[in-house]
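Left out: one protein chain. Kept in place: all the others.
== chain A ==
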Amino acid sequence: MNEAIEVSDLEVTFGHGTKSFKAVQGVSFTVPFGQSFGLVGESGSGKSTILRALSVLVRPSGGRLQVAGGPLPLHPPKTFRRRVQLVFQDPYASLHPRHSIDRILREPLEVHGFDRREERILQSLDEVGLPRRYRYRYPHQLSGGQRQRVAIARALVLEPEILLLDEPTSALDVSIQAEILNLLSDLREARQLTYLLVSHNLAVVAHMCDRVAIMSQGKIVEVTDSRHLRTGTFTHPYSQQLWASSQGYFRDPAVLDVG
(Lines give C-alpha, C1' and ligand atoms only; values in the text may rest on other atoms or scores of the structure.)
Protein backbone atom coordinates (compact mmCIF):
# COMPACT_ATOMS: atom_id res chain seq x y z
CA MET A 1 0.00 0.00 0.00
CA ASN A 2 2.81 2.39 -0.66
CA GLU A 3 1.58 3.47 -4.08
CA ALA A 4 0.67 7.14 -4.20
CA ILE A 5 -0.96 6.91 -7.60
CA GLU A 6 -2.31 3.84 -9.32
CA VAL A 7 -3.76 4.24 -12.78
CA SER A 8 -5.14 1.17 -14.52
CA ASP A 9 -6.71 1.06 -18.00
CA LEU A 10 -7.66 4.72 -17.77
CA GLU A 11 -9.83 5.94 -20.63
CA VAL A 12 -11.03 9.49 -21.12
CA THR A 13 -13.44 10.34 -23.93
CA PHE A 14 -14.48 13.83 -24.95
CA GLY A 15 -17.75 14.45 -26.78
CA HIS A 16 -20.52 12.01 -27.68
CA GLY A 17 -21.37 9.61 -30.50
CA THR A 18 -19.59 10.01 -33.81
CA LYS A 19 -17.88 13.22 -32.72
CA SER A 20 -16.34 11.61 -29.67
CA PHE A 21 -12.60 11.59 -29.25
CA LYS A 22 -10.64 9.22 -27.05
CA ALA A 23 -7.93 11.36 -25.52
CA VAL A 24 -6.62 8.62 -23.26
CA GLN A 25 -6.86 4.99 -24.35
CA GLY A 26 -6.13 2.41 -21.67
CA VAL A 27 -3.22 3.89 -19.77
CA SER A 28 -1.76 2.11 -16.73
CA PHE A 29 1.08 3.10 -14.42
CA THR A 30 1.88 3.38 -10.74
CA VAL A 31 3.85 5.92 -8.77
CA PRO A 32 5.12 4.97 -5.29
CA PHE A 33 5.05 7.54 -2.47
CA GLY A 34 7.97 9.91 -2.61
CA GLN A 35 8.82 9.16 -6.20
CA SER A 36 8.81 11.48 -9.15
CA PHE A 37 7.20 10.16 -12.29
CA GLY A 38 7.30 11.82 -15.69
CA LEU A 39 4.87 11.70 -18.59
CA VAL A 40 6.40 12.76 -21.90
CA GLY A 41 4.83 13.08 -25.30
CA GLU A 42 3.97 15.53 -27.99
CA SER A 43 0.99 17.89 -27.81
CA GLY A 44 -2.33 16.07 -27.85
CA SER A 45 -0.92 12.78 -26.62
CA GLY A 46 -3.27 12.91 -23.62
CA LYS A 47 -0.75 13.55 -20.88
CA SER A 48 -2.44 16.64 -19.43
CA THR A 49 -5.79 14.86 -19.55
CA ILE A 50 -4.42 12.20 -17.20
CA LEU A 51 -3.52 14.92 -14.70
CA ARG A 52 -6.97 16.44 -14.99
CA ALA A 53 -8.54 13.04 -14.41
CA LEU A 54 -6.40 12.54 -11.32
CA SER A 55 -7.50 15.87 -9.89
CA VAL A 56 -11.15 15.11 -10.80
CA LEU A 57 -11.44 17.98 -13.23
CA VAL A 58 -12.47 15.60 -16.03
CA ARG A 59 -14.39 12.37 -15.60
CA PRO A 60 -12.82 9.18 -16.92
CA SER A 61 -14.95 7.01 -19.21
CA GLY A 62 -13.25 3.83 -18.13
CA GLY A 63 -10.55 2.28 -15.98
CA ARG A 64 -9.64 2.71 -12.35
CA LEU A 65 -7.82 5.46 -10.51
CA GLN A 66 -6.41 5.06 -7.04
CA VAL A 67 -4.88 7.99 -5.28
CA ALA A 68 -3.17 7.72 -1.90
CA GLY A 69 -4.40 4.18 -1.39
CA GLY A 70 -8.08 4.75 -2.07
CA PRO A 71 -10.25 4.87 -5.18
CA LEU A 72 -10.90 8.32 -6.61
CA PRO A 73 -14.41 9.43 -5.54
CA LEU A 74 -16.77 11.03 -8.06
CA HIS A 75 -17.37 14.01 -5.80
CA PRO A 76 -14.23 14.13 -3.71
CA PRO A 77 -14.58 15.66 -0.25
CA LYS A 78 -12.40 18.62 0.65
CA THR A 79 -10.11 16.45 2.73
CA PHE A 80 -9.32 14.41 -0.35
CA ARG A 81 -8.81 17.48 -2.56
CA ARG A 82 -6.28 18.82 -0.12
CA ARG A 83 -3.93 15.88 -0.61
CA VAL A 84 -3.59 16.25 -4.39
CA GLN A 85 -2.73 19.66 -5.78
CA LEU A 86 -2.02 20.96 -9.27
CA VAL A 87 0.43 23.41 -10.80
CA PHE A 88 -0.59 24.61 -14.23
CA GLN A 89 1.35 25.30 -17.35
CA ASP A 90 0.56 28.95 -17.88
CA PRO A 91 1.11 31.13 -14.81
CA TYR A 92 -0.61 33.99 -16.64
CA ALA A 93 -3.90 32.05 -16.76
CA SER A 94 -3.74 30.14 -13.50
CA LEU A 95 -3.83 33.13 -11.11
CA HIS A 96 -7.01 35.16 -10.66
CA PRO A 97 -6.24 38.61 -12.13
CA ARG A 98 -8.17 40.47 -9.40
CA HIS A 99 -6.82 38.61 -6.39
CA SER A 100 -3.70 39.76 -4.60
CA ILE A 101 -1.02 37.21 -3.75
CA ASP A 102 -2.24 37.33 -0.16
CA ARG A 103 -5.79 36.51 -1.25
CA ILE A 104 -4.64 33.75 -3.61
CA LEU A 105 -2.84 32.01 -0.74
CA ARG A 106 -5.54 32.77 1.82
CA GLU A 107 -8.43 31.30 -0.20
CA PRO A 108 -7.40 27.63 0.12
CA LEU A 109 -6.68 28.14 3.83
CA GLU A 110 -10.17 29.55 4.35
CA VAL A 111 -11.81 26.76 2.35
CA HIS A 112 -10.14 24.16 4.52
CA GLY A 113 -10.45 26.08 7.77
CA PHE A 114 -6.72 26.07 8.49
CA ASP A 115 -5.48 27.90 11.54
CA ARG A 116 -2.47 30.26 11.78
CA ARG A 117 -3.23 31.72 8.36
CA GLU A 118 -0.89 34.71 8.55
CA GLU A 119 1.96 32.50 9.52
CA ARG A 120 1.25 29.94 6.82
CA ILE A 121 1.03 32.59 4.11
CA LEU A 122 4.36 34.11 5.06
CA GLN A 123 5.93 30.70 5.42
CA SER A 124 4.83 29.60 1.96
CA LEU A 125 6.14 32.82 0.44
CA ASP A 126 9.51 32.12 2.06
CA GLU A 127 9.44 28.55 0.85
CA VAL A 128 9.07 29.42 -2.81
CA GLY A 129 11.59 32.22 -2.53
CA LEU A 130 9.27 35.21 -2.92
CA PRO A 131 10.05 38.32 -0.86
CA ARG A 132 7.44 38.94 1.84
CA ARG A 133 6.96 42.49 0.64
CA TYR A 134 5.29 41.14 -2.54
CA ARG A 135 2.43 39.85 -0.44
CA TYR A 136 -0.15 42.45 -1.48
CA ARG A 137 0.84 42.68 -5.11
CA TYR A 138 -1.49 41.61 -7.89
CA PRO A 139 -0.40 39.01 -10.45
CA HIS A 140 0.04 41.65 -13.16
CA GLN A 141 2.77 43.22 -11.01
CA LEU A 142 4.83 40.01 -11.12
CA SER A 143 7.01 38.38 -13.77
CA GLY A 144 6.20 34.98 -15.26
CA GLY A 145 8.65 33.17 -13.00
CA GLN A 146 7.34 34.94 -9.91
CA ARG A 147 3.79 34.05 -10.88
CA GLN A 148 4.74 30.41 -11.22
CA ARG A 149 6.25 30.61 -7.74
CA VAL A 150 2.93 31.94 -6.46
CA ALA A 151 1.14 29.06 -8.19
CA ILE A 152 3.49 26.59 -6.53
CA ALA A 153 2.99 28.30 -3.16
CA ARG A 154 -0.77 28.09 -3.64
CA ALA A 155 -0.51 24.35 -4.27
CA LEU A 156 1.79 23.77 -1.30
CA VAL A 157 -0.02 25.91 1.24
CA LEU A 158 -2.51 23.07 1.75
CA GLU A 159 0.34 20.68 2.58
CA PRO A 160 -0.50 18.09 -0.08
CA GLU A 161 1.21 14.73 -0.46
CA ILE A 162 0.97 14.58 -4.21
CA LEU A 163 1.75 17.37 -6.62
CA LEU A 164 0.59 17.16 -10.23
CA LEU A 165 2.73 19.37 -12.44
CA ASP A 166 1.37 20.24 -15.86
CA GLU A 167 4.33 21.52 -17.87
CA PRO A 168 5.31 23.85 -15.03
CA THR A 169 8.10 25.54 -16.96
CA SER A 170 7.14 25.47 -20.63
CA ALA A 171 5.56 28.94 -20.56
CA LEU A 172 8.64 30.45 -18.92
CA ASP A 173 11.82 31.98 -20.16
CA VAL A 174 14.69 29.50 -20.52
CA SER A 175 16.73 31.24 -17.83
CA ILE A 176 13.81 31.04 -15.39
CA GLN A 177 13.02 27.39 -16.18
CA ALA A 178 16.07 26.07 -14.33
CA GLU A 179 15.22 28.19 -11.26
CA ILE A 180 11.71 26.80 -11.05
CA LEU A 181 12.87 23.22 -11.67
CA ASN A 182 15.47 23.49 -8.92
CA LEU A 183 12.86 24.99 -6.60
CA LEU A 184 10.56 22.04 -7.30
CA SER A 185 13.37 19.54 -6.70
CA ASP A 186 14.27 21.18 -3.39
CA LEU A 187 10.66 21.28 -2.25
CA ARG A 188 10.21 17.61 -3.07
CA GLU A 189 13.18 16.71 -0.98
CA ALA A 190 12.17 18.93 1.93
CA ARG A 191 8.54 17.79 2.02
CA GLN A 192 8.81 14.19 0.78
CA LEU A 193 6.34 14.94 -1.99
CA THR A 194 5.22 12.66 -4.78
CA TYR A 195 5.44 14.30 -8.20
CA LEU A 196 3.66 13.48 -11.40
CA LEU A 197 5.24 15.71 -13.99
CA VAL A 198 3.94 16.21 -17.50
CA SER A 199 6.21 17.69 -20.10
CA HIS A 200 7.09 17.60 -23.76
CA ASN A 201 10.66 18.42 -22.87
CA LEU A 202 12.80 15.29 -22.43
CA ALA A 203 15.57 17.20 -20.74
CA VAL A 204 13.22 18.56 -18.06
CA VAL A 205 11.83 15.10 -17.34
CA ALA A 206 15.28 13.50 -17.29
CA HIS A 207 16.37 16.10 -14.75
CA MET A 208 13.33 15.84 -12.50
CA CYS A 209 12.05 12.27 -12.59
CA ASP A 210 13.02 8.81 -11.43
CA ARG A 211 10.86 7.03 -13.98
CA VAL A 212 9.31 8.15 -17.21
CA ALA A 213 6.41 7.05 -19.38
CA ILE A 214 6.46 8.01 -23.03
CA MET A 215 3.04 8.67 -24.49
CA SER A 216 1.79 8.82 -28.03
CA GLN A 217 -1.81 9.27 -29.19
CA GLY A 218 -3.40 8.50 -25.85
CA LYS A 219 -1.30 5.42 -25.07
CA ILE A 220 1.86 4.74 -23.13
CA VAL A 221 4.39 3.28 -25.54
CA GLU A 222 7.19 2.77 -23.07
CA VAL A 223 7.95 3.12 -19.37
CA THR A 224 11.61 3.48 -18.62
CA ASP A 225 14.13 4.57 -16.08
CA SER A 226 15.23 8.15 -16.44
CA ARG A 227 18.85 6.97 -16.75
CA HIS A 228 17.93 5.61 -20.16
CA LEU A 229 16.47 8.94 -21.04
CA ARG A 230 19.78 10.66 -20.69
CA THR A 231 21.60 8.16 -22.88
CA GLY A 232 18.79 7.64 -25.32
CA THR A 233 18.53 3.87 -25.02
CA PHE A 234 14.93 3.09 -25.86
CA THR A 235 13.19 0.00 -27.11
CA HIS A 236 10.19 1.54 -28.83
CA PRO A 237 10.74 3.26 -32.19
CA TYR A 238 8.53 6.22 -31.24
CA SER A 239 10.64 6.91 -28.15
CA GLN A 240 13.80 6.79 -30.24
CA GLN A 241 12.24 9.21 -32.70
CA LEU A 242 11.20 11.57 -29.90
CA TRP A 243 14.68 11.40 -28.43
CA ALA A 244 16.31 11.98 -31.80
CA SER A 245 14.18 15.05 -32.45
CA SER A 246 15.03 16.50 -29.05
CA GLN A 247 18.72 16.11 -29.89
CA GLY A 248 18.14 18.64 -32.65
CA TYR A 249 18.60 21.36 -30.05
CA PHE A 250 22.17 20.36 -29.36
CA ARG A 251 23.95 21.00 -32.65
CA ASP A 252 27.64 20.49 -33.12
CA PRO A 253 29.52 23.69 -32.46
CA ALA A 254 29.64 25.65 -35.67
CA VAL A 255 32.98 25.73 -37.40
CA LEU A 256 33.90 29.31 -37.93
CA ASP A 257 35.43 29.99 -41.24
CA VAL A 258 37.74 32.84 -40.43
CA GLY A 259 39.43 33.61 -43.63
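Here, a residue touches a chain if its C-beta (ideal position, glycine included) is under 8 Å from a C-beta of that chain, and two chains touch if they have at least 3 such contacts; residues count from 1.
Methods note: contacts and distances are computed from a predicted model.
Set against the options "Peptide/nickel transport system permease protein", "NADH-quinone oxidoreductase subunit J", "RNA polymerase sigma factor" or "2-oxoisovalerate dehydrogenase subunit beta", the UniProt name belonging to the omitted chain is "Peptide/nickel transport system permease protein".
Within the complete assembly, A:R154 is the residue of A:K47, A:R154 or A:H200 that touches the hidden chain.
Of the listed residues A:R117, A:R137 or A:K219, the one in contact with the hidden chain in the full complex is A:R137. The hidden chain makes contact, of the residues A:P108, A:P168 or A:G218, with A:P108. Contact between chain A and the absent chain runs through residues 52, 55-57, 76-78, 81-82, 84-86, 88-90, 93-98, 100, 102-103, 107-108, 111-112, 133-134, 136-138, 140-141, 151, 154, 158.
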